[in-house]
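The structure appears right after this line, and notes come after that.
Taken from a larger complex, these chains appear in their original positions, while the remainder are omitted.
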Amino acid sequence: MKIVTFGEVMLRLSPPGVERFTQTDSLGMHFGGTEANVAVSLAQFGLQAAHVTRFPDHSLGRAAAGYLRKYDVSTEYIRYGDGRLGLYFLETGAGSRASQIIYDRVDSAFARIRPDEIDWETVLAGASWFHWTGITPALSQGAADCLLAGIQTANRLGVPVSGDIVYRSNLWQYGRTPQEIMPAITEGCTLILGSKGLFSELYGVIGSSFQEAGHAMMKRFPNIRYITDTKRNSISASHNQLSAKLFDGKEVYKSRVYDIRPITDRIGTGDAYIAGLIYGLLTFGDLHRAVEFGAAASALKHTIPGDVNLATVSEVETLEKGDSSGKLKR
Amino acid sequence: MKIVTFGEVMLRLSPPGVERFTQTDSLGMHFGGTEANVAVSLAQFGLQAAHVTRFPDHSLGRAAAGYLRKYDVSTEYIRYGDGRLGLYFLETGAGSRASQIIYDRVDSAFARIRPDEIDWETVLAGASWFHWTGITPALSQGAADCLLAGIQTANRLGVPVSGDIVYRSNLWQYGRTPQEIMPAITEGCTLILGSKGLFSELYGVIGSSFQEAGHAMMKRFPNIRYITDTKRNSISASHNQLSAKLFDGKEVYKSRVYDIRPITDRIGTGDAYIAGLIYGLLTFGDLHRAVEFGAAASALKHTIPGDVNLATVSEVETLEKGDSSGKLKR
Amino acid sequence: MKIVTFGEVMLRLSPPGVERFTQTDSLGMHFGGTEANVAVSLAQFGLQAAHVTRFPDHSLGRAAAGYLRKYDVSTEYIRYGDGRLGLYFLETGAGSRASQIIYDRVDSAFARIRPDEIDWETVLAGASWFHWTGITPALSQGAADCLLAGIQTANRLGVPVSGDIVYRSNLWQYGRTPQEIMPAITEGCTLILGSKGLFSELYGVIGSSFQEAGHAMMKRFPNIRYITDTKRNSISASHNQLSAKLFDGKEVYKSRVYDIRPITDRIGTGDAYIAGLIYGLLTFGDLHRAVEFGAAASALKHTIPGDVNLATVSEVETLEKGDSSGKLKR
């Protein structure tokens, strides 16, 4: 099964351990982006994954692509051109000290993408799933247009589409609002990750509970078959509790609450959830198990350095089935 | 507002992570000293801070000064001369294994200081606060004399003086006892950090509670306006609980109890408290908020590698106001 | 007092921190082996310890011996010859993610040992204790034969013998079963570490409780004076609870339950227990204190990177006496 994801990949730079920006003199490198994180995770689960993006045509852009290939994501549809490599600086917190991110992604090679650079017919041929997030249409008109073209092609080819409609208000600098852009993009989706607050803010869709809001979304966007969301209780930067739920228009399926401590790396844990969920939907017949698998995948991601979830199906299954003992495997 | 601190700064050498001295082959470098730690913390809070000390006149002494400047502490009053750079070796523990310190500070350049090397009139001109600790008079007659001269100048100039009367019995090797030396130094102080046990041991001042002992100290040393102390419950090397209290002669103001885990670096957490308290006293009108700010600052310091607290006012305020969720800041 | 241990020592290679095998590009080196770990621990407690093994005759074999000497274990009885250095790769987990080991020890220099290579009369002369584990007879006929010769010599010389009868089914590749080999080896033992499950599986010795199974073992193997075991409750890879018990044919002595978090390194914690117990048996008159000392030693080992326990007697005693506060030692 071939999965396609589309979005920016950034170089992440972070001080060793829990050092602060003002005290470090080296930075560890990872690469990540919310959609590519999903691709990597699905590749670890054994599916074929291809990520579509645009990188600067220099050694660091090549290194970013190498990072994806290393984790078994196909880079054959990646384009190279002008613009910067998007960056973000991550300072990892601990206990009561929060982690901090300084973004430096303006005018990246990805933000400069033009819709005609991606031949979606070729990219999506034979695909079983297409995934996007709300970061992409926030970056530039070109990225939003390119995404819309991708979704429309997916619809034409009968490829299911999932969207994580995450909204970051400090993006959206190119003169359009999410209220203008998001509805058309959402139109073609099979699965949406979002909260009722977001449904209201982005689409004016109102519901007093997750279930009611889900119903309302499905009425507004008839292609949507699933609405999902995660819930996080942040006790400290080192200790969180996490659960997930999925609504299929009839029932709400809820995962267990996972108690997560210590937290090694919180970045990409939402992406790990959606990758787990997609894997479950594509592989199991069972919606409840799919949401549980997604939540367990997300819980495991918190223990893995970097943006991407390197857990295997067998590791996720161990946790999904309730064994969180962490007993040594010889 | 300009704050002046006075005391030895040591090179701290510690194995990576929780390695033991007997297994490591590299040592991370930090610089620290209880008084300079206070200066660095106040500089991060945006105040002008100057530290007064004496370093050996070689590259490592220069590096120590560079470390202070990096964290925005003025080094213009520092003297350079003969003697060693004081050192300490820190092995960081975890769980039930305690951290261990091997001090190697005998005969340091600072211990060789002569009172005439510091022109206190110049140093303290325009200062809003002067801070010292009980380490300094324990190191040498010169250091004790120089400190006394500083306090007397501060008194003459109307600069408030705080003293952390910490007592380490294995220092005090130069032939005088703290009972002989400390009273004259304490005389000129506005604020004292200490416990009733210490008040009894150092000054023979007795009180059955923190409040009563505080009253008795204020009677004995009429310049004292505030008595403060912290209370630490050590559950393990990785988990502590901490609170603070302040007595102003009338009321005892108590902070919340902060639950601290995991602990990244316990060194300098008392200094972080007093820096937070001084900041609060100089900045807020509110004694209760000052002690809460100090305790929150101390709690945050436990998450930061090195001796010095690199937390900002806004970070401390977040915690002081009760948010210990450590939620990612983008 | 001189203690002798016998068994393979492997090079352990592990990614930094909690990185996964698929993401690291460097590996930290330690050396370890269940029996040598006991020797190192006893050497830290101040006893004379000598480890007997066989290494390849190249720089890495020499480095392995150097590692033992560094921690004060005598390498004078070590032989060098053909064969590989046994290896294992350790990926350290956290929270709900388990640690993983990839063994690569087949056909090691140790597995190629011939009984005539070790002159047990010389090695055990003047020894106070001899320790082995069930790993050794599982590796090769030569290793099993050499061990048996050692135990028989110890018996002849009146040296007490302890055996940790750990059973790993994926070893035992040389054509014999543990049921064929273990009884003769167990015959000469004074102290056995094992569970009733193992007693049944290896020797067909049945008992419905630890105590009853212990009685049955002592009946079957009359040299045995002590049966011991540990009990571990794995809450997560970062949080365990551990206790130990010892049966002397009359009474069962139980240690406290140690709450261990965070866990730095779980490898070798069983070896730390048996080293502590042996130290206790050889040094204290008190069986209860011996088992408590062993359990405290094991708890401390969890905080120390590497396979070997570098805790001192005084550190273990602090914990054994109930102080787990981890208070800084200056």
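Here are a few things to note about the model shown:
For reference, chains read A, B and C in written order, and residue numbers begin at 1 within each chain.
Just so we're on the same page, a residue touches a chain if its C-beta (ideal position, glycine included) is under 8 Å from a C-beta of that chain, and two chains touch if they have at least 3 such contacts.
Model, not experiment: these values are computed from the prediction.
What's in place is 3 chains of the same protein, and the file's complete complex has 6 copies in all.
Note that in this section only the chains that are shown with their structure count from here on.
Interface chain A/chain B: under half of the residue numbers present appear on both copies, so the contact uses mostly different residues.
The distance from the centre of chain A to the centre of chain B, with each centre set as the mean of the Cα atoms, comes to 46 Å. For chain C, the set of residues touching two or more other chains reads 17, 262.
The touching residues of chain C, counted against chain A in their complex, run 17-20, 22-23, 93-101, 103, 168, 170, 234-238, 262, 266. Across the complex, chain B is touched by residues 17, 71, 258, 260-264, 299-300, 302-306, 310-311, 315, 318-319, 324-330 of chain C.
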